[in-house]
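One structure coming up, written as structure tokens, with questions to follow.
All protein chains of the complex are present and in place, except for one that has been dropped.
As written, the chains take the letters A and B, and residue 1 is the first residue of each chain.
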Amino acid sequence: MSLLEVENLVVEFQTASGPFRAVNGVSLKVNEGEVLAIVGESGSGKSVSMLAAMGLLPWTAKVTADKLQFNGIDLLGMSPSERRRIVGKDIAMIFQEPIASLNPCFTVGFQIEEVLRLHLGLDKAARRARAIELFELVGIPNAAERLSHYPHQMSGGQCQRVMIAIALSCNPKLLIADEPTTALDVTIQKQILDLLMRLQAEHGMGMIIITHNMGVVAETADRVIVQYKGRKIEEADVLSLFESPKSTYTRALLSALPDNATGDRLPTIAEFLSDDQIFAGAVR
Amino acid sequence: MAVVELKTISPPTGLAEFWFYFSRNKGAVIGLAAFLIILLLAVFAMFAAPHSPSIQNREVLLLPPAWVEGGRFTYFLGTDAVGRDILSRLIYGARFSLFIGVVVVSLSVVSGVLVGLIAGYFRGRTDTIIMRVMDIILAFPSLLLALVLVAVLGPGLLNAMIAISLVNLPHFVRLTRAAVMTERTKDYVIASKVAGAGTLRLMFLTILPNCLAPLIVQATLAFSAAILDAAALGFLGMGAQPPTPEWGTMLAEAREFIQRAWWVVTFPGLAILITVLAINLMGDGLRDALDPKLKRS
Partner (left out) sequence: MTPVLEARNLVRDYQIPGSLLKRGRTVHAVKGVSFAVDQGKTLAIVGESGCGKSTLARIVTMIDPATSGEMLIDGEKVDIARDGLTSEMRRKVQIVFQNPYGTLNPRKKIGDILSEPLIINTRMKADERRDKAMAMLKKVGLEEKHYGRYPHMFSGGQRQRVAIARALMLNPRLLVLDEPVSALDLSVQAQVLNLLADLQDEFQLTYVFISHDLSVVRYIADDVMVMYYGEAVEYGSREDVFSDPKHSYTKTLFAATPRADVDSIKERLARKAA
């Protein structure tokens, strides 16, 4: 059964220069235990569509969809407070800037225990025990001691581990990771990706990884959606996407990787593709 | 993230964007309208005022406003103790208030920005000394300090304006210094330095223009504070001297008639209130429109 089901999602923003359509008719599905990667360049609406699904967009955004279901429950018709009960508990999210995602005024222990108190209603001793357990799970050494540290005392990689621990604290069914390693160094990125994949496999979670990095897609995803300017261009399982991309845009994207460079020049997208050509191959 | 990307897609012109955010704030638009009316009245005072502000009509001492029994329409807001038309005095008084605002704000902006720029750019000991002096100025209650300065310099409108400027100075220094410190380490400043730009060029041409938005907002708010302070000094007899139709001085002259003739105190007070409120509302709108940190989108 699919965990998250989105059909024909449209997100519009009111701006000074009139309405702007950030997401234009995107449909997607994530199954239990599946890793879906949404890949696209800036302006492709990849983050916005997930924020919209979670109801985290500001008031200037207008969200419509034919279907927006989580685990068979309709998210669109829900009141904000009902939605909040699901978001954060059954759907968790981690963001790009790990240090900015944590509140600098509180210890990381307080922040993880707060989530446990709000969503699970555990008592004090149980919260602490669970927090230590979670920290050990995400590979933070000296977990008990680390609980009393403030975010600025930790490195970016450690903060991202804390964020993952917080996200996992309520055993979510779906984890959305929005550019989880973009702000991190390569060696730390490797550790965090390994950690995420291990946890995903152990817990059998559904997972959505939003990224612009083809390498991250190749290392993590089962299935891939390619987005461009708010539209879905291609959807395929990871191997066939890299082996035989259907759309010209994906082909262009892959050939722009310096890894795949043959000869002196890198092929670029703008040089041989217009927007119309890209959208012509788009899928729904 | 995504919200930032939207702006780059079709950037509206600066002015259109400014008005979009400014006009969202209804209070700011009302404030702007009120301010424009006051400005027009002040500029065209000789046409707008029904009487001369200083001619005394001995026949109509303490005449009540037109709508009160015994009032006359020729003296719409009544007359004061020596028979001068209050409406005309208020209209001419607007000139003084706006003049005070302009002079005080220009004095404190120019000197404050200069000092703040030096403190924020050079840092180190210069910065410490400047900021401690500013802290000392800030430690005094502002009106008290202005009063002491005027007492030393001698009462009068010009000295009052100098005193108020000095009292306002630390706010501009702090604001400029903070803005300069954030801009100073940005890449475009370093790039300019690598291209060979000297200290003065970096300070005034590269950094300063990028620090202006918060200063404009602070300047509007200082404008109204200056009007208020000048009125207070006038009221205490340390600002503009009679018979100048300055609003604070008018209030001071009317003090003894509070019991008998409410209109002599009420209208100058209202004039100050409306002007200060209008400018403050406008300042809030400016901040919404100019300060990107508070921008909603």
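As a convention for this text, a residue touches a chain if its C-beta (ideal position, glycine included) is under 8 Å from a C-beta of that chain, and two chains touch if they have at least 3 such contacts.
The structure presented is a predicted model; accordingly, all values stated were derived computationally and were not measured.
*Asks:* Give the labels of the shown chains that the missing chain contacts, considering the complete complex.
*Replies:* Every shown chain touched by the left-out chain: A, B.
*Asks:* For the chain left off this view, which of A:Phe110, A:Tyr150 or A:Phe242 is in contact with it?
*Replies:* Residue touching the absent chain, from the options given: A:Phe242.
*Asks:* Among A:Met54, A:Leu134 or A:Val216, which residue is in touch with the absent chain?
*Replies:* Residue touching the chain left out of view: A:Val216.
*Asks:* By the contact definition given up top, give the residues of subunit A that touch the hidden chain.
*Replies:* Within subunit A, the residues touching the omitted chain are 41-42, 185-190, 193, 201, 212-219, 238-239, 242-243, 252-254, 256-261, 264-271.
*Asks:* For subunit B, which residues lie in contact with the unshown chain of the complex?
*Replies:* Touching the missing chain: residues 7-8, 11, 186-188, 190-198, 201, 206, 209-210.
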